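The complex appears here without one of its protein chains, the remainder shown in place.
Let's look at chain A:
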Amino acid sequence: MTALSATRGVAARLPARRYLIALALAVWAAGWALLRGHDTFALGGAELTPLHGALNEAMDAVDDSRNSNPLFLYFINYIRLFIDQAVTAVQALISQPALGRPVPVLGWLGVTGLATAVALLYGNRKVALLTAAGFLSFGALGLWQESMDTLALTLTAVALSLAVGIPLGIWAGLSDRFNRLVTPVLDFMQTMPTFVYLAPLTLFFLIGPASATVATMIYAIPPAIRITAHGIRQVSSDTLEAGTSLGATPAQALRHVRLPMAKQTIIVGVNQTIMAALSMATIAALIDAPGLGQTVLKALQTLDVGTAFNAGLAIVIMAVVLDRVTSAASRRVEVQRRAGRLRTTRGRRLEVAGVLGVAGVLAYLSYTYVWAAEFPVAANAGPYVRRAADAASQWVQDSLVAYTDAVKNLLTNQFLNRLEALLTGTPWWLVTIVAVVLALLVGSVRAALVTAAGLLLLVLLGLWQDSMVTLASTIVATVLVMLLGVVAGVWIGRSDRADTVLRPVLDAGQTMPAFVYLVPILGLFGATRFTAIIAAVVFAAPVAIKLVAEGIRGVSPTTVEAATSAGASTWQLISKVQLPMARSAVTLAASQGLIYVLSMVVVGGLVGAGALGYDVVAGFSQHQLRGKGLAAGLAIVVLGIVLDRVMRAATQRADVAAHGGPHHK
């Protein structure tokens, strides 16, 4: 707060802030022209700095102590064993040969039957049909086993995440103290780009299911905790007080009042947890997690669009099925309540028994007979899908090449290359000074300090040049995200029609695992930096659009009416009333968009983005590059923190200027 008021003082004394910003940019441009190529810390792909070497050695030391260090012996190794066992058990049940047989305990018929039964009992008939069709399509795409591996990993991670997340969420809902304690931790877990912690995890849990599960849990637990806590907190204090006045103990109040009233919200949390887990379980292919992610990853690395599309399709289907079933389950709570008791308890029991009975028979068949265990080869349509996708991609590339190249070249030459040249060509100290000054001018003293520390850290990490390349892509992608976000967000926020049409698309977009986006874009643009940027934009745009649309919708109708009656045109209405009033939503969209873009940096590394993303990916596969990969992961985090801080400070300053006080939401 003192920092803020200090800068406000500075700003007051220097009224021409705008000119100062222009001046700083001019100094930068001049510096670039004069000092191009000096002090830029260029570092080749396989080159290492002493720090990277030291990191390598440190990682080797950790590896060596795996069987001697007590922390490993008595703690981490047990966790690893436990998780490995859990995943293996589920795999034995549905995906991997088990009990000395060539097939898992349950074959396709049994798994499909059980999944459908669950969908029917917790959801409704429609999602049950969807579930059956979805599971059959895994077989039909020729990916039954891979799909079941992904499902096994996802379900294990979800079970563990909920076992940890729901109790912690309840605790955070009940105790302000604990809530204050976990909130920053969760913030950190959620803003950390997902790929960054994969490599360090393998150090502790080795490559394989345990690391993959832990990584998935890190990603999936925060929504479980947050949403549960939110559900517990939002229980009306009137109702709670009524409970207390009747003499309820705290435990009774939790059991009879808070939990039932938070039930629906908690199921929404389960849904979010499942979607996060699926997304991460596919990404964990990078550290050798089994399943569909592997198939996509291998195909991406060989630029085999057909195979990647086939497996990507299976991931999408799984995401849709899981999302629909859990959404239906949460709505069911509400529907049941509204309709009063739909059926008597006896009726429900009969239904449950019947459905489970049928599923049980199917399961038994799939345990006993080969035809019900192994998906019939004759029904495998995978090759056709692959070939069709290949052909389509080829056709699109051939016939659209003029347009895609035009877009690609325009963006690459006009913006990306120039920004990149400016960032990478100027001496590091000049970039740092200019960045700090800009952070001070648009943000606050604190933002300037964070910027200084962050950029120096990038130098120390030995990844200055790579960081600047990634920064250029990130900035371009974020700007594109915000353009899309504002245009589409305003449209959706203003038109109910656009909302009904586009919202499902956005929802679907948000539930898709990050990998999936790469496939069609790779098909369109080939393996370049640009593909990575577009993938990041596609990944980040839905959240930005939705946030902007919420903000526009949140503008009070009376204000809009008042402006309309004063004769404002549509354009004036948008630019003078709705967007300014939705400003906090727009800035939130920008910072969320940025986080999403950054989290795609590593994925971009898979398809030719180079720089930090490539460093991280190379660190997974090449032993001597592990240290550098770790440093690159850190560099991504540092970039994220710096950008986020500056953006927040800038918003705060704008709010102060507009309202004379920080904006409360």
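Assume a residue touches a chain if its C-beta (ideal position, glycine included) is under 8 Å from a C-beta of that chain, and two chains touch if they have at least 3 such contacts; residues count from 1.
The rule is short, and it goes like this: contacts and distances are computed from a predicted model.
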Name of the absent chain as recorded in UniProt (options "Inner-membrane translocator", "Glycine betaine/L-proline ABC transporter ATP-binding protein", "Cell division topological specificity factor" or "Ribonuclease BN (tRNA processing enzyme)"): "Glycine betaine/L-proline ABC transporter ATP-binding protein"
Touch criterion as defined above, residue of A:241, A:496 or A:561 at the omitted chain: A:241
Hidden partner chain, touching residue among A:252, A:301, A:327 or A:528: A:252
Candidate in contact with the missing chain, chosen from A:261, A:392, A:479 or A:508: A:261
Positions on chain A contacted by the hidden chain, ascending: 236, 238-249, 252, 256-257, 260-261, 263, 337-338, 340-341
